[in-house]
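Apart from one protein chain that is not included, each protein chain of the complex appears where it belongs.
Think of it as A, B, C, D, E, F and G in the order they're written, each chain with its own count starting at 1.
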Amino acid sequence: MSEIAKDLHTEHMVINMGPSHPVTHGTVKFLVTLDGETIEDLKVEIGYLHRGFEKMCESGTWYQVFPYTDRLNYVSPLINNVGYALAVEKLIGIDVPERCKYVRVIACELSRIADHMTNVAAGGLELGAFTAFLYFVEARELVWDLIEMLCGARVTTNYVRIGGLKNDLPDGFKQKTLEVFKRCRVLWSDVNKLLTKNRVFIDRVRDVGTMPAEEAIAYGFTGPCLRACGVPYDVRKANPYLVYDRMDFEVPIGETGDNFDKYLVRMEEINQSMRIVEQALEQLPGGPINVDMPYYRWQSKDDIYNRIDSLIFHFKTVIEGIKPPPGEVYLAVESGNGELGFYLVSDGSGKPYKCRVRPPCFPLTAAMPRMMKGRLIADIVPTFDMINMIGGECDR
Amino acid sequence: MDASVTLQRLTERFGDSILETHSYRGDDTAVVKKEDIVALCTFLRDDGKLLYNFMMDLTAVDYLGREPRFEVVYHLYSLRYNRRVRIKAGVPESDCSIDSIVPVWIAADWFEREVFDLYGIAFNGHPDLRRLLLYEGFEGHPLRKDYPVKKRQPLIGPIN
Amino acid sequence: MGSIKGRLGALRRSGQELLDSGEAERLLGGSVLFTKVESVVNWARKYSFFLYPFVTACCGMEFMSVAGPKYDLDRFGAALPRFSPRQADLLMVVGTISHKQAPVLVKVYNQMTEPKWVFAFGVCAVSGGFYDNYATVQGIDTLIPVDVYVPGCPPRPEMVIDGLMKLQEKVAQERWSDWPRGAAPVTDEAKLTEC
Amino acid sequence: MTQFDGKGSQVTVGVPAGRLKPKRVRRNLDLTLWEKLYVFEIIRGMYVTTKHFALNMLGFVLPPRGKKRSVFTVYYPDEKVVLPPAYRGRPVLVMRPDGTERCVACGLCETACPGHAISIVGAERENGERYPLSYVLDMTRCVYCGFCEEVCPKEAIVMSSEYQGLAETDRSRMRYSKEQLLRSEESVKGRIEYIRRIYSKCNY
Amino acid sequence: MSEYIHVLIMLVLAAATAGGMLVATSLIGPKKSFIDKMEPFECGESPIVSPKLRFSVKFYLVALFFVIFDIEAVYAYPWAVLFKELGLFGFIEMMIFLTILAIGLIYVWRRGALEWDR
Amino acid sequence: MVADLIESVAKIVFIFSINLGFFAPILGWVERKQSAVMQDRIGANRANIGKFTIIGLFHPIADAVKVLTKEDFVPAGANKFFHTLAPFICLVPAIATFSVIPFGGQYELFGHHVNLVIADLDVGILFVFALTSLATFGVVLAGWSSRSNWSLLGGLRASAQMLSYEVAMGLAIIGIIMVFGTLKLSEIGAMQENFLHWGIFIQPLGFILFFTCAVAENKRVPFDVPEAESELVAGYFTEYSGLKFVMFWMSEFLEIVTISGILTTLFLGAWHIPFVTDAMLLSFFQFAGPNGATILAMLVNIATFFAKVIFFIWLQMTIRWTLPRFRYDQVMRLCWKMILPLSLINISITGLVLLLWIK
Amino acid sequence: MQLLMFYLLGLGAVVAALIMVTNKRPVRAAMSLIATMSFLAGLYVLLDAHLIAALQLIVYAGAIMVLFLFVIMLLNIEEKEGRLAGSALLWQMIAIAVVGLVFVLMVSVVKLSDNVVPLGEAAALFGTTRAVGKMLFTEYLLPFEIASVLLLAAIVGAVILAKRRIDDSDQ
Partner (left out) sequence: MVSLNSYLILGAMLFSIGAVGVFTQRNALIIYMCIELMLNAVNLTLVAFSRFLNNLDGHVFVFMIMTVAAAEAAVGLSIIISLFRNKPTVNVDDINLSKG
């Protein structure tokens, strides 16, 4: 039918979708060339949320990077915290205590649950399923309560420290978690009932945004989107960090990489993450949560109050910052969207010389034109939602 | 040592274009000449013993006051062998460009644009080398060490 | 038809002039009726904000929560997001505004119909927050007039509700002649280039 | 965009399958006829929402006599959530019982603050004790990270649990002076104890 | 006839209500227009091309089918009303009619005129 | 004559006020409140007059007043006349359609014949279709005259969708007309006195088809693609502000009521209570004297009718808040490839069954 | 009452028709034509042609005019094609004169013949769906069936015309 359109001298309709458009989360602009309803061409313009993450990191101390990492992938800030801390620890060459590892795993997985819930919820919302959205927001609210209990903030957690954590698990955390998970599972199954088998939903997402595995790899997909294509690559399994190798969990994979697969993978990962948290809580050992290397952390209050050398040293670390040895490392963790890599360069001073983040949703967004050409304009909605582009992470 | 299989094979094959190799903290690193980057990457991708099919990350570092001033850093991952490698190529300020590896990994497209945007390193043969994160009309490259953090260039002029 | 339209237009124009010039207020100054009408209108406006969510960054997560079941902005009559600025009353600027985004924000503000209010959500919108660098606008009030600032990074939903109630108070005090506001002024600050 | 040439990528994962444990998600490619006819799945979905509707109707719109409302929504200005002790609200300065501040204007918080929200002008009392002549906290820059609290050697600045009353209609009013920041020790006692607990030792 | 007068009254009332609303809204309310505002909304950008352009012929085809099948429905109403009186004969008559039109529908279907995603 | 006049005026005033004064504002509230309760929240409840908030019932009032004092906006380059005309064209049919729907039966009251329908037209249901087809122009004009890409796309989608479903709706209803043999809605209503003769039992397929078409015709979720927020911003009314925009909404809400009315009349036994005939009702109210009994029966019937209408409104709202929306091509495919053939099949089956029945 | 309604509706129809023919903008013309048709529907009601009135709205105003409107928008000819060819002005003058003459003639013929048929009370079922339907399905059976063939032909023809190029390009 496009031939007719050409005969009719149909000028193509070029519209700006975004940046301030409900589907683009305010941070992307799609320049869509339409022929009727079909997308002839799609150009993605990002950078609307570029706030100079790297420059800010380079101008602060190693510690001051933590709040900035919170705001990278703001849907799962704890994973960013952990990733950065792990990278710095690798740079310095220290290993954190067992308990710390477990708590970090718990924190990461809670964050992942919140992330996937938000993603599925937002996807549902934009497809018009407002109720499913609110059920997951409700569940996320409960998970956030846990996170708040743990870190003191709902979104911008700033919880992990180099060589340890800010604080230990609070009292009653385990019991509260189990309670919350019980309710979360109810809400999860409600959403599952509302969406997974609903033909209206399936019609919208199935066979849209398909990506063959080879191509997905070439585009640099990672995370749920790659797993949806059938490639079981998960950093937690491939290069287990922390104590993931002791956890018993499965990596859900899809078949064709369409949006339905991405959705199913995410739904399943929520379950798996809950399992991990429960296991970690079960196995949680006692002991310290911080490394015993006072050089790399801010001094404890007891020492500061009582020992003058500690106080002086404290002043030094705060003002000059801790000083990892010169060198460079790259460390990847599995964030909500895939491989979140930190590439740190230290020149031996108190400030990071370079603090690069490999944003997992960056290549995903870059593949939008590939996934969208020749599809209908309405297909942008689920596809873009399911790649879960997070402005803070993509634009930094 | 298993970790250095990659580096071994690379030195075997591209002996003279590898300037330096090391495995600091377990990260295999090879510093290469920038002229050979495409050939090297193609080899890394296609060689049966390496198969680095993921271009995980591409960035640059500005070593102000050192020669070459910039270093373009590639992080590769091989799904098949579960291995990672870091390739670095120096780019001098006087000839601030390097060959694009988009033909090798399509994923490099935006990464290269980003580096171009923030560091001003041109990628020869890139299909669409424009600014990515900042807007047209932004002057300079903010991640260079000599760009002040607070130097603002507001886009908003008089309305219309 | 034309003449009727013309006459209506003239009537409207003269009425508008009357209102704009403050003449009406002088005439009706102490008039109980006018203030009554004004207060009724303000009452209505304050309980019926249609939002335009200009969501860009992390604060959006909290914004979801505010609209979500636990904090439920709808209780204040402000839950209806309208994505067309023509229908919205309250521009919620949620998150960081970069220099690339700034013209968009100004345009959306300009395209909103009167009366319109602006809500700066989170420190980034208020002042740029801790992103004091080359890319970020140092507070949206350098671009458009802001009615309520809510700090916090991100603000707790309660803080947002506080802010909304502040705005309601403010709306309740408004006079008819406060409107229209017109285009966003181009302030010097917006053009400022500092090193 | 260059075209994808499909070369050189093999989907074999270098991780032992035993470790990987991939789980194929059920795509149910062929829906049953039952599911294909929109109607029944729609009814099932409606059952879920109606269940919520009914439960909530009974739960909080029309609660059964004698039962407390089971509300998920917090009626904010009238009700408040219980905050965990870890919660980081706005930073406040701690006041000694005699009305002076604990702060000694050492400037650590100023340095550690990522948002550069704190600006201190120090001075010295007659007794040689340093104190902040002015202590300005720019609430428009504070990101509630808690670093100031963490580094302060005097427990002089703590993250209180306050979050109310921060919204302003005027940006200039959001630079809080020392007077606005000072809180009596009593009112932030819980937090001080909490800090002592979590920061007292490096390892605990 | 009186029934129609009622309809007329309803229509007039409805028109009065709607018209009153339009007049009221154009009289009350602040107004200010400037260039930026009067531009059509494009997600905060200026429109790239004027929307005054032709749209896909698919929409025309839909209207076309609508006209044809509407006529079909129009024939069906009197038939349905009379169905019980016409009996088998009427039924066969209508079936022929419907079959011929169903052929039209099938033709259109096969020609792909009902495909939207092409 | 005088009695006639009183009767007509009473009916018109009743319907007019219940539609515009009750349903139109309250539905906005119901939609918010019902969705809120479904989603584990509480919904609008803080607008107050003095101390009273009565579960948020002041919110629609606040909305109305606010919207009235909002700027009236016409974009540059728009065709001002048509831009203003469009909401008018949408709203007028929405208000007027209800006039053919019977909200009660026929009664003898003080020797006067009372027929509880404003206009008992011979072509009843066709009149509804006629007015609905006019409403399409409002949508087309709204989209076209705004000169905005989103509006244009939305207007096109809306009009094509409305056209398609109009056909499907017209054909879906043939079955029930065959059964009842009339287009007059009051007669159809009267024929469903017996519970087992309710349209929904005689024509289950027709009911589902018609219901789907009606929802789609009204562009509600899951068929709200023309105004899909996540795709087209606000669809054809993107460039409308204030009251004009609310007029589109009002027409949507009024159409919900109208659809519910038609559904009730055609499929859910109109004003009849299950298993209760008119005679039973009259004898039940015997104590109030003949006229009193009639009046009481009348009131009960009206109440029954509106209870059913409210049930359908509730149903539509629940569906609206349960489902995600279709994609545009799916909407069209559903119409042309599922509903249309199915309604043709429905006609044939009904015809065959009726023929066998008659024999 | 009837008289008043007749004059109102008739006046409306004529005025709307005049607006249509004098208009240069197709959308305006189409909208005026819709108005004309709606007024005509009112006139049909006056003539007790209930079914025809409804059909007038459904078919003419609702369906055919939508088609027109779509084509106008599809071709986007609003305003662009509005000009009147200057050379044709003379022709127009002549046309108007001729048509006016014909009109006057017609009116005078009607007036002169003056066989005013008295308008009796309509039969109870006159113009109802039932009555018209009976006519249609008994006496006019053949036209009815032919109509279906006509519609089929129309649909096929229209689709072929609209889609012609696809086949061309297919070959």
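Please note the rule applied: a residue touches a chain if its C-beta (ideal position, glycine included) is under 8 Å from a C-beta of that chain, and two chains touch if they have at least 3 such contacts.
No experiment lies behind these values; they were computed from the predicted model shown.
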Absent-chain contact - pick from E:M10, E:I68, E:V81 or E:V108: E:I68
Residue numbers in chain G that touch the chain omitted from display: 2-3, 6, 10, 13-14, 17-18, 20-21, 23-24, 26, 29-30, 33, 36-37, 40, 43-44, 46-49, 51-52, 55-56, 59-60, 63-64, 67-68, 71-72, 74-75, 77, 81-85, 88, 91-92, 95-96, 99-100, 102-103, 106-107, 110-111, 114, 116-117, 119-120, 122-123, 126-127, 131-132, 135-136, 139-140, 143, 147, 150-151, 153-155, 157-158, 161-162, 164-165
On chain E, residues whose C-beta touches the chain left out of the figure: 57, 60, 64, 67-68, 70-71, 74
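Please note the rule applied: only the chains that are shown with their structure count from here on.
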Chains in simultaneous contact with chain D and chain F: A, C
Distance-maximising chain from chain B - centres being C-alpha averages: G
Reference chain A; chain at largest CA-centroid distance: G
Euclidean distance of C-alpha centroids - chain B vs chain F, Å: 63
Distance from the mean Cα position of chain E to that of chain A, given in whole angstrom: 47
Residues within chain D bordering two or more other chains: 1, 4, 9, 11, 13-15, 42, 45, 48-49, 52, 72-73, 75, 114, 143-144
Residues within chain E bordering two or more other chains: 4, 26, 29-32, 35-37, 39, 41-45, 47, 51-55, 57, 59, 63, 65-66, 70, 72, 74, 77, 81-82, 113, 115-117
Parts of chain E lying in touch with chain C, wherever the complex brings them together: 23, 26-27, 29-32, 34, 36-37, 39, 41, 43-46
Complex contact set, residues of chain A against chain D: 60, 63-64, 66-68, 97, 131, 135, 138, 148-153, 156, 158, 164, 166-168, 170, 190, 193-194, 197-200, 202, 213-215, 217-219, 230-234, 237-238, 245, 249-255, 260-261, 264-265, 267-268, 288-292, 294, 297-305, 311, 314-315, 318-319, 369-370
Contacting residues of chain A [partner chain B, same complex]: 46-47, 50, 52, 54-56, 59, 90-91, 93, 217-220, 222, 231, 233, 238-239, 327-330, 332, 339, 341, 343, 345, 353-354, 356, 358, 362-363, 365-366, 395-396
